[in-house]
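Yeah, one chain of the complex is gone here, protein chain that is, but the others are all in their spots.
So, chain A:
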Amino acid sequence: MNVKLLFNIALHLLRARFKQSLVAAVGVTFGIAMFISLVSFMNGLNDLLDGLMLNRTPHVRLYNEIQPSKHQPVDFDPQYRNQTVIINSVKPKDRGKSIYNGKAIIHDLKQDKRVVDVAPKITAPVFFNSGTIEISGVVYGVDVAAEEKLFRLSDYVIAGKVADLNQSNSIIIGKGLADKMLMKIGDVVKVTTAKGNLSTFKIVGILQIGIAELDNTMSYTSLSSAQKLLGAPTNYITDIQVKLFDIQQAPALTKEFSKKYEVDGMDYQTTNSQFETGSTIRSIISYAVGIVLLIVAGFGIYNILNMMIFEKMDSIAILKATGFSGRDVQWIFIILSMIIGFTGGICGLLFGYIFTSIIDVIPFNTPALPTITTYPISFRPLFYGIGITFALTTTFIAGWFPARKAGKVDPVEIIRGK
């Protein structure tokens, strides 16, 4: 099969019907451009929201869950072995929130090759005192450098500096909290722990995550300040936050770590399961719309090829009479369709890129997301790969049926029919 010659013939046929071919190609271009725009936009949005969650939740969180002892004293009594024991009114055991041997665990985790980094954290439920009013909230004691590295804390600090947390008894409070208490940077806030310890903190920053529930309650201080607030020793930590290289391994590694260090664990997927569902559905919708657009474009190509074959019956008859087989003729029309698909597809990718670039600079300001200034777009080469593959597949299928018809044209009928 002389591909070059067939290609040449396809090009000549295409040129003879340039306008119709152009319309068909524009159909593909439109489909692909919309597909690229949609998928890039949807994924940009997904990435944004994922980032929001990822910056707030560690891949693996190790902590002590409040729960009853798995083995009650009666279990150890040989008298009741192999008997069903029913205990009423079991209470959770106070193991303390502190992770036993936390520093050693952190040190060990940092050696693990699958772990990017580890950050310790203290969670302390507190009351913020504002005059006579007590506002319940949470103080997170964090290792400032590690927290910044893993969760980009500074992205959410709208006033002040994260580094100032290293000063003793300094605090960054949520915006909602600051608004309620009418406080600004430099003010001093009184904090009472659940156990009654009272401390004063100097506000060095205001934080806004974009989730009102959190902005109204949370605040950050350094590990040592939090330990001091709670009157706890310097090895006191309640959470170990782990960031992994591969987030997909989180559930498996959580199990492994919690077994190894004898603590409870929570993985990213469990924490954000409802969130994953949302992302998946958004992706499905954008792909579905893209595919529908391409199918419509495919029908356009199918129609135009059918018409072209009808008009070019004479040419097909001549080609066959002068030695082109049915397969050759079929390939000519498939190539023709693929040329439309390829040029249309490439233009589609280009326009898709232009559209998404335009969307990418459109201002998008929302008080809920302080770090976002323009609409989110994800420029992933993968989408362009999928786009061109779709374009070629659709046009191949759309071209294949009319081409088969052309291949089966009986030249005798055409020549005699004149």
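In this section, a contact is a pair of C-beta atoms (placed from the backbone, for glycine too) under 8 Å apart; a residue touches a chain by one contact, two chains touch by 3 or more; residues count from 1.
Here is the rule we go by: contacts and distances are computed from a predicted model.
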Review point. Going by UniProt, what is the name of the one chain that was not included in the view, given "DNA modification/repair radical SAM protein", "ATP synthase subunit b", "L-lactate dehydrogenase complex protein LldF" or "ABC transporter ATP-binding protein"?
Key: "ABC transporter ATP-binding protein"
Check your understanding: Looking at A:I133, A:A212, A:A252 or A:A321, which makes contact with the chain not pictured?
Key -> A:A321
Practice item. Just the residue numbers, please: which parts of chain A touch the chain that's not shown? Key: 2, 5, 8, 12-13, 15-16, 314-315, 317-328, 410-412, 415-416, 418
